[in-house]
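Before I ask anything, let me first share the structure, which is written out below as structure tokens.
Note that this complex is displayed minus one protein chain, with the remaining chains in position.
Moving on to chain A:
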Amino acid sequence: MLRYILKRFLTMIVTIWIIVTITFVLMISIPGSPLNEERGTSESVQRNLESYYNLDQPYHIQYILYLKSIVTLDFGPSIKQPNQTVNDLLGQGFPISFELGMVTILVALLSGVTLGIIAALKHNGFIDYMAMSVAVLGISIPNFVLSTLLIQQLAVNLNLLPPATWASPLHMVLPVAALATGPMAIIARLTRSTMLEVLTQDYIKMARAKGLSPWKIVIKHALKNALMPVITIIGTLLAGILTGTFVIEKIFAIPGMGRYFVESINQRDYPVIMGTTVFYSVFLVVMLFLVDIIYGLLDPRIKLHKKEGE
């Protein structure tokens, strides 16, 4: 197990290094620099600023300096946000984005799996068709459209929920709903189809022949097997939810990390671009790693490590 984690850790570092490198190349290939706005700063001031942010160095030196900042986890000061280091920005924004993302994936998982199970058990019945219609709708409507609809109807017209900002659990409802619907629909459809397949297996018939109750059969015998593919796609869904948060945070005026991510690119705020990118990629890679661990825990046939002599 330890060896497996170590191996995965090394590949994670390589993955992150590749992401960082690509981001760096993309970043410097965008025309313009954070400092060359037409502000009429004198040439000497400009040069001073450039040397302060190491922008006067050749690219390969800048690259090495970036790598160094990543390794030491100190991304330095932001160029555009006054008196804020990148770490400050991450510290403010990330907890909120993390909360939004985690609540979303939890809601999507719980509701999606439940919906899928019910649809599978009532296969070809009214509930099944209803659940699957909702699922298709959920997949087809982009979350930014859904969020404006939700704000218009539930917040503005009916005045049931706060339309924006991030202050109380009640404020979470609309953004989470907008963000979770798509993943929920995907999970529901997947759960339904794998559940239907699992329910025809011999071991389910055998469980029935033992005289177990239907719920016990579903929870104990079917669900664990049916959830394997769902666990697999959680990794991909997480990536979708993370990028989804950028849009949702903007629409609902949530002070998360997404704002900085987008703004920093527009403003060529190099340290912030680097910081947010690295942060998100580390987060995602760690999540995928956790998914793999869970996979191994759920299915005893999947061995994460090779035993000696095998």
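One rule holds in what follows: a residue touches a chain if its C-beta (ideal position, glycine included) is under 8 Å from a C-beta of that chain, and two chains touch if they have at least 3 such contacts; residues count from 1.
As a convention for this text, contacts and distances are computed from a predicted model.
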| item | value |
| --- | --- |
| Complex member absent from the view - protein name from UniProt, among "Dipeptide transport system ATP-binding protein", "Potassium-transporting ATPase KdpC subunit", "Succinate dehydrogenase/fumarate reductase iron-sulfur subunit" or "ABC transporter" | "Dipeptide transport system ATP-binding protein" |
| Residue in contact with the excluded chain [from A:35, A:212 or A:293] | A:212 |
| Among A:192, A:221 or A:268, the residue in touch with the chain that has been omitted | A:221 |
| Interface with the undisplayed chain - residues on chain A | 201-203, 205-213, 216, 220-221, 224-225, 298-301 |
